[in-house]
Structure formats: structure tokens, C-alpha cells
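This is the structure, below, for whatever I ask next.
Here the complex is missing a single protein chain, while all its other protein chains stay put.
First chain written, first letter: the chains are A and B, and each begins at residue 1.
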Amino acid sequence: MGKRWKGLTIGAVAAMMLFQVGCGNGNSNGNGNGNAAGKNDSPAQTASGGGGKKVKLKFWDFHTEKEEEFFKGLVDEYNKTHDNVEIEYSTFNQADYTTTKLPTAFASGDGPDIYMISPGDFMKFAKSGLMADLNPYFPEGAKEDFLPASLDAVTVDGKVMALPFELELLGLYYNQDMLSNAGVEVPKTWDELYTAAKKLTTDKVAGLILPPDKGPYFNFIWYPFLWQQGGNVLNAEGTESTFNSPETAKALDFWGRFFREGISPTKLQQGPWEIDHLGKKTAAMQIVGTWAINRAEEVFGDVPINVAPLPLPDGGTAATDAGGWKFAVNAKSENADEAAKFIMWAFAEDPQRALEWCTQVKFAYSPRKSVVEQGKDIYSKGMRKVFTEQIYDSAIPEPRYPSEVLDVVGDAMQQVMFGKTDGTQAAKDADGKINEALKKINK
Amino acid sequence: MSRISARTRNEWITAYSFLLPNIIGLLIFVFIPILYAFYVSLHDWNALSPKVFSGLDNYKVLLKDDLWWASVRKTLLFSVIYVPLLYVLAIISALLMNALRGKVVGPVRTMFLMPFAITSVISAIIGMFMLDPRNGIINHLLGLAGIGHQQFLGSTAQAMPSIIGVILWINIGYNMIIFLSAMKEIPRDYYEAAYIDGAAGWQSFLSITFPLLKETSTFILIVTTIGSFQALDQILVMTKGGPANATEVSVLYVFKQGFELLNMGYASALAFVLFLIIFCLSIIQLKFLSLKK
Partner (left out) sequence: MKLNNRIVLPTVGILFGLLMIFPIYMLVISSLRSETDVFSFSLLPVQMQIGNFKAAWLDSGLPRTILNSLIVSITVTVVAMVFHAMSGYALARFRFPGKTYVFAWMLSTLMVPFAVIMIPLYLITKNLGLANSYAGLIIPSIFNAYGIFLFRQFYVTFPKELEEAGYMEGLSLSGTFFRLAFPLSVPIIVPLTIGFFLANWNAYLWPLIITQDEKLWVVQQQLAHLVGGGYYTPWNIVLAAAVIAAIPTFILFFVSQRYLVEGIKMSGIK
């Protein structure tokens, strides 16, 4: 009797599994993905490329909402106008995208053909042959349209490994009313920043919002404090650490002070990149980027938010960080060719698309001079004007350090923030570790 | 040599056929990946380029890795505080539930279980909101009681206890249910007999309930210990190992090495050492718990 039971169970389970496999395979093979345009026009039309066979490209990124819709729109348009290519667009949660999804997929050879890369992860992928050289694909004259610095940031050994399409600059955002009510002027120097932030800090309001948690964004916001003094993490060739310097110590100490004295919260409920802190009036000042402008205007229009260039130390030069994601093609893909064409079509040809991205979908600067030129009007509206006229020229592209270096710098910052050591000691300790990491990487 | 009886042989076959699905499944989906991970630990690999054989290099490096051993210490600290707390709280709650009668039983039991129904990530997020130094409700309530604002997750000293608190909150109810199920198995007559003998309350617990819960206790202790070495989600969400590495436990360090720094080979070696630590601990626990009678 028992045996029959057993047989039945196992049989049922096996049947269920087969059923699932059948269902599952149906799903994955049937292009059921609602993202791609998917309309198979008559295969007779072959605009370019092989005889009637469609090239399928996988495009993965992490965008949401308006940004996701923008890219969906691009993909749809491209699919419609290029019959030999079909692009499938999928999005994932940002944090998992870079740490889990991409590495796992690439590790098993299932990586996407088209993807996005940030400066923080750039070297990892560039060194593994996962980025195709885009030099041959630039349309006539397009390459010259790009700011040299933005292309340098993505060039390795003379090869352009990714296409930059946005520059997001940092500025000091503040609540005009809060400052006036406290009799505080917009800070222009480090000392003024400190005194102002301290004065503006109350039980309910933080004087200055800075990112407290380790990560690429954490470093991203801090670098200007180092650069303004002329300091840097690595030497120009990127082969040796220049971290052990008085400039570093000063930058670390200055940064850490805000946290130790309770001016900047050590824990935030919302991301430090969200302008909501100012919008909801829980903070008086915040260092954040150009992306915040649209949200400030649309959601927090009634709060008097304005922006100013980052304050300078005595004798320092203006410097701000320019971040932004880059568009990359998987060099190991069979269809790297077509993938590269798509990328170029999206952001290196008709300036209209780039302009839409940089001015409507979000607010950012384009690394292309023609686009900035075309969008002149937008770039002089409201807070954007401050960026265009006072901040743009001092932008330094976000460095593309290896993750280990990023990690060591982050640790140094945290050690000082939480009072474990002081700037000088932290800089010294980090220096050794950075050199160690560099040695290992360049073995 | 005595002949093996047909009955015994039948028992062997039945036993193995009962175990077969799990043996196969665990083999394919857990054990072989573990072997593969060990294989990877003998290489230098960043997941994106081909592997480079490096023998025991990774293991040599980890012996000197201060950050790694610091993480091991933090993990042990976490375990040593969390496991006993969970055990005691779960048993006490189960005792309480067991003694309740009437209409309260259902609702109270449900209330205890509810935290478990929320995803670990969401509970971590809720925990974060409530523990926020400036806007969190916990500080608000503390303020009403005259106690000053605490930094909780933003303080190197309080971060770990805060995380332990949140994880306890999530898991007490479920473990209570397991104890409760085991308690209900104990026949009423035992208690009645003891009562007649003059034992009641605390004594009956010590002499009847507790010993009869041995198997369940063993299970809970071992599984909770193993689990405490692997608590990743909540820590990732709440502190990412901070502030200043105060909550960087071993499994987080492994994850960081593997997926943020893409040192897959090294991460696998670390995971292997972690596995050995957990394994030895579990053996010790099992031995200790079987001896205790």
C-alpha cells in the first residue's frame, strides 16, 4: 500500500516538474517580453546585415520611471526603424544590478550585449575584455563634439570603451529662507560652510546633508574637498598613491567634523542623493547633483531651494565632481557590432535624443558641445543657470578607481567620521593599503 | 558473519529510497556548487575573465587578513548575544502561550507570528525608519520618557545591538511556534502526575518540560547558530557593515569580496573557512547537547 502512495507522489511531482518546464520554456522562448517592440515585420526587408535573420540584442540597465520610459522609447523606435535588429530591454534594481546581476550573468556567459557602467565599476569591466572598442563606430565628426575630458575618462590604451552621455555636477543646494532667517549668507568658503551649517542645525533640521554610508556615491561627494586643495588619490598615471598628504588629512578632518558634531546625520531615512531632505525641510543645506533640480521644481516648487558652487578652502581652486553613467557594449557578444551601432544612434548622432535625455527626462549636462549649444535656453533656467555659469567649468570627471581603492578611501573617511582616528593617521594608513591594492591589480 | 536478514535489508532499501530525492537534490543543487566554490577558491578569479590557478594563495592571504579576522570576531559576538537571547525569549514566549487559554490564544499567537510574515528586507527597512536618530518613533518615545536621543544604527557602539534587536523581533514568533508544537506533544498526564507529587510551576518546567524539549532545543540552537553566521539581508539594508565597519560580519565581508570587489577566488576561500568554523561549532554544539542529560 505504502509503495503505491510513494509511486503516486513521485509520479505527480515529476509530472508537475515537466509541466513547469514546458511552461517555463514557452515563456522564455516566446519573446513574451512586453518591452521589445516585437512586431515582426515581413522578413523580406533587410536594411542591412545578413539575409533576413534578426539579430537579438539584450539591453540591461537599472533605470526606473521616466528614465526607463525614455529608454524603452528609444528601443522601440530603433526596433521599428531597423528591421534586422531586435533589442530586448530589461531593468533591475540598481544596487543589485552592479553587484549581483551583471557579474553573475557575465560569469556564466549570459551577459547582456548592451549595458550601463558607472565610473566606480568601469575598470573591473574594461580589464576583463567586456567592453568593446567604440572608436570605429563614431559617426563622422561626432567624436570631436565630445569634451576631451569626458572621452579621456572612458579611454583605455587609446580605445574608447564606453560612450558617455551625461555629466552630473555637484553643487551646494540650500533653503534660501532658512539661511535668511538665521542671518546666514550663502557660504563661499569652508569656514563659512562650517559656521553656517552649525548655526542652522536644530533638533529638527540638519545643517548639512552628506552621505554617511560607504559606497561609490560616498566617495563621489567627498572628492571635491580633496581636489579643491590640489590633492588627489592617485598620481596622474594611476600607478601610485598620493593619498598620504596634508591635503588629504585636511579634507578628511573637515568632512568628519560635520558628522562628529551632529551637523550631518550619521543615518538618513532617505538616500543622501534625494533632494527631499531640503524639500521636506529637514535640512538646511545639501551637497547633491544636477539631477535634483527637476524634482525640486516639480515636487517641492513651494520651497525656496537654490544652489551655489561648492565652498572653497583658503587658497583653493574651484572643483566639483562630474559623474554620470556610460553606455557600453559587451565585447564578448556575438553582435557587438549591432550593439555599438545602437549606442551611437542613441547618443552620438541626432542631438535631439541626447538633448531630451539631458533636459527633459532628467537634468544633466551633455558631454557633447553641440547638445549644450542647442539646449542653451534650458541651461539658463533657474538653478541650471548657476550650474552652467558658475560650476560647469570646474568639473572634474569622477575617477574610475578600482573597487579596492574606493573601499580603502571609504574606510579612511569612516574612521575619521566616527572618531576612530584623525585625518593624518587615516591618510597614512590608507596610503599603504592603496599601494598594496594597486600592486595586486597591476600584477 | 551473520547473514543479513531480508527484513534488515528491506529496511536499508526503504531508508535509502526515502532519502533518495533529497540526496540527489542536495547533491546537484547544493553540494556540487559547494565543491565548485572550493575549486574556485584555488584560483584568482574576478568572474569576468578566465580563472588563474593560484593554489593555496588565497588561504595564505586570508590568514593575515586583519579585516577578515575582525569580521569573524564580530560574527562570534553577534552569535553569542543573539542565539541565547532568541532561545530564551522563544521558550518563555512558548511557555506563556502554552499557559494561555480561551479567546486570547489565537490573536496573541498571530501577533507574535506577524513579524515573520514581513520580508526580511522590509522588516529591516521598518526597523531603520523606527530607529532613525532624528525622525524615528523610538527616539520620540524615549524622549517622552525623558531619555535622550540615541544614534542606534548611526553609532558604532549601538549599531550591532540595534540589528540584533530587529532580527530578534523577526524571529521570536516563529521559533516560539516550534517550541509550542513540541510542548503540546507532552502528554497532560505527566504534568498531572507531577502535580500530585507536589511539583508545580517552575519545578515542573525544569523536570518535565525542559528535558522533553531536548530535541527541539537542539534543533533550534544549532539552526539558529548556523543562521546567525549567515545573516546578510538585514545588515546589508540597515548598515552595509558600517558605521566604520562596526557591523561588518563575516558573511558580509565574503559578499563584499565576491560581488563588490569581484575577488571571487578569495571570497570562495573565505566562505570555505567560514564553513569550517560553522561546521566545527555545530559539531561541538551537538556533542555538548547530546551529553547534557
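Here are some notes:
Here, a contact is a pair of C-beta atoms (placed from the backbone, for glycine too) under 8 Å apart; a residue touches a chain by one contact, two chains touch by 3 or more.
A quick note: this is a predicted structure, and the numbers were derived from the prediction, not measured.
When the full complex is taken into account, the listed residue touching the unshown chain is B:30, out of B:30, B:56, B:77 or B:193. Here the missing chain is touched by one residue of A:95, A:142, A:205 or A:396, and it is A:95. What subunit B contributes to its contact with the hidden chain is residues 8, 10-12, 14-19, 21-23, 25-26, 28-34, 36-37, 40, 47, 93, 96-97, 99-102, 104, 106-123, 125-127, 129-130, 132, 135-137, 140, 169, 172-174, 177-178, 180-185, 187-189, 212, 215-216, 218-219, 222-223, 226, 229-230, 232-233, 251, 254-255, 258-259, 264, 267-268, 271, 274-275, 278-279, 282. Residues of subunit A in touch with the missing chain: 1-3, 5-6, 9, 13, 16-17, 20-21, 23-25, 27-28, 32-35, 58, 62-65, 67, 90-96, 100-101, 104-105, 107-108, 110, 269-271, 273-276, 279-280, 291-292, 295, 299, 362.
The working rule: only the chains that are shown with their structure count from here on.
Annotation: 36 Å between the Cα-based centres of subunit A and subunit B. Taken together, the subunit B residues at the contact with subunit A in this complex read 17, 21, 46-49, 128-129, 131-135, 151-156, 239-245, 256, 259-262, 264.
Of all residues in subunit A, only 6, 10, 99-100, 103-104, 106-107, 124-125, 127-130, 203-204, 206, 212-215, 265-269, 282, 403-404, 407, 411, 414-415, 417-418, 420 touch subunit B in the complex they form.
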